[in-house]
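Every protein chain of the complex appears in place save one, which is left out.
Chains: A, B and C, in written order; residue numbering restarts at 1 for each.
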Amino acid sequence: MGEQMTVADVERFLETAFPQLEGAKEAGHDSQEGDRRHYTVVSVGPATATMRLDPGIRHLRPGGTVSGPSLFTLADVGCWVAILAQIGPQEMVVTTNLTINFLRLPKQKPVDCDCRILKLGRRLAVVEALMHQGNPAEPVAHATGTYSIPPANGR
Amino acid sequence: MGEQMTVADVERFLETAFPQLEGAKEAGHDSQEGDRRHYTVVSVGPATATMRLDPGIRHLRPGGTVSGPSLFTLADVGCWVAILAQIGPQEMVVTTNLTINFLRLPKQKPVDCDCRILKLGRRLAVVEALMHQGNPAEPVAHATGTYSIPPANGR
Amino acid sequence: MGEQMTVADVERFLETAFPQLEGAKEAGHDSQEGDRRHYTVVSVGPATATMRLDPGIRHLRPGGTVSGPSLFTLADVGCWVAILAQIGPQEMVVTTNLTINFLRLPKQKPVDCDCRILKLGRRLAVVEALMHQGNPAEPVAHATGTYSIPPANGR
Partner (left out) sequence: MGEQMTVADVERFLETAFPQLEGAKEAGHDSQEGDRRHYTVVSVGPATATMRLDPGIRHLRPGGTVSGPSLFTLADVGCWVAILAQIGPQEMVVTTNLTINFLRLPKQKPVDCDCRILKLGRRLAVVEALMHQGNPAEPVAHATGTYSIPPANGR
């Protein structure tokens, strides 16, 4: 596999395909959270991608831990980015199935999500995602997602 | 099983346990979305609960479909509510595993999530969630979640 | 949806598509288990199927409980049968993903697996399976499976 998109390409595509990722920007005037981007693409490689969540108030639960839905979003977007980096911008790549295991309560600091493509077929892709806060041997969550690839994408 | 909490009890508990469910209220001045509540508990019963998402802009993706993370949140909170309605308010009931299947693209209208407890043990509960927009025979998504129940809850 | 196959049709097709379901027959001389069929199709209906496992020694674990792999097989074949009853005999309908939750230790007696199609698309079908021993409100296991449908099936 060879990458079709760079980190900058993917980031640009995310802004149009997932505008709701950044609630602050959408609302237009969230002084507390400002324009700071919470979900960023760190790197893409052959069959891999790393996505980071730098949590804001909206991503936390009482006690200062990162919420489950925020980790789900991180895994889902990270896997999607890993696929798009390989096949190019395809808005209609959609999640069909995602299983997430929550392993340790995350601390209130950035979470890295290392994604690896397990299979990239013509119709389906399966990607795994390991989420950690610096030590991949002590992950906070793990996910595997299946994505449907539209038939008309010419591959 | 007999319910320990009413819909009003659960709604009140959600406000403290999941304040980030309502981003609008958290930001304090989201004129577009106002104070309108998007996630609401419709009913609780013996081993069941129904949760509703009335989607706002932040829950949508381009094309007007409800986003995957919004459906995940709906399923996760709905299953949690079904358990709490049985065992009483326990903030430390946490999701350990959730599998979600996305079945049909949701329309831009409310999604009902019918939750049913499959098992309520001393240490683990397993709940299934069927998400639909009026016709349960044509669901938009289905999830099963496992929740860890803290040992100190005296049951 | 309307059924394309009867119980007898499906049973006949299973014998060629899943010969290894019946280890005893395959070996040809298992005096202990004889020709008795352990996995049988009980019924098929619009979008549903019920499969039964009448456990033999090979399906048990120490203590007399039905083994996890035997329940997995029951769920997987049951979901497959539910799909085939709708679309007709298609050997190349294959499982792409299956999640199973083990809920209660089964007793050494028959397990019924009630399968329900959640989605039957052109390329993917998603089916849920509830396994119980007489009381569906106290299931022993629950599964959801995704199946890939070959493009050439003319639907």
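Criterion: a contact is a pair of C-beta atoms (placed from the backbone, for glycine too) under 8 Å apart; a residue touches a chain by one contact, two chains touch by 3 or more.
Just so we're clear, the structure is a prediction, and the values are computed from it rather than from any experiment.
*Asks:* Which displayed chains make contact with the chain that has been left out?
*Replies:* So, taking every chain into account, the missing one touches A, B, C.
*Asks:* Consider the whole complex, including the chain that is not shown, and state which of C:46, C:69 or C:150 touches that chain.
*Replies:* Of these options, the touching residue for the absent chain is C:69.
*Asks:* Using the touch rule from the top, list residues of chain C that touch the missing partner.
*Replies:* Given the touch definition above, chain C has residues 16-20, 23-24, 26-27, 29-30, 32-33, 57-62, 67-69, 72-73, 76, 91, 94-102, 105 touching the missing chain.
*Asks:* Under the stated touch rule, tell me which residues of chain B contact the chain that is not displayed.
*Replies:* 96-97, 99, 123-124, 146, 148, 151
*Asks:* List the chain A residues touching the unshown chain?
*Replies:* The missing chain touches chain A at positions 47, 99, 101, 103-104, 118-119, 126, 128, 137, 139, 142, 144, 146.
Please note the rule applied: only the chains that are shown with their structure count from here on.
*Asks:* Chain B to chain C: how many Å between their CA centres?
*Replies:* Spacing between the chain centres: roughly 31 Å.
*Asks:* Centre to centre, by mean C-alpha position, how many angstrom separate chain A and chain C?
*Replies:* 35
*Asks:* Where the CA atoms of chain A average out and where those of chain B average out, how many Å apart are those spots?
*Replies:* Whole-Å distance between the two chain centres: 22.
*Asks:* If I count partner chains per residue in chain C, which residues reach a count of at least 2?
*Replies:* In chain C, residues 99, 146 touch at least two other chains, as defined above.
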